[in-house]
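Working notes, beginning with the structure itself.
One protein chain is absent from this view; the other protein chains keep their places.
Take a look at chain A:
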Amino acid sequence: MNVLVFLIPLAIALGLLALYGLFWSLKRNQYEDLEGAAYRILLDDDIEKK
């Protein structure tokens, strides 16, 4: 059972990491335009600049 001392903090740490991800993406307005983001990946505008 000693392994729990190691595994439980690990589980919580992973959860916190995901939570941090959510807060980060909210702060950066990542949910502003869910439809546009789906199409932006198909645009070649970054290639033209080269």
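In this section, a residue touches a chain if its C-beta (ideal position, glycine included) is under 8 Å from a C-beta of that chain, and two chains touch if they have at least 3 such contacts; residues count from 1.
Quick note on the criterion: contacts and distances are computed from a predicted model.
**Q** One chain of this complex is missing from the view, so tell me which of "Cation:proton antiporter", "LrgA protein", "Nitrogen fixation protein FixI" or "Tripartite tricarboxylate transporter substrate binding protein" is its UniProt name.
**A** The record names the chain that does not appear here as "Nitrogen fixation protein FixI".
**Q** On chain A, where is the contact patch with the chain that was removed from view?
**A** Here the touching residues of chain A are 1, 4, 8, 11-12, 15-16, 18-19, 22-23, 26, 31-36, 38-40, 43, 45.
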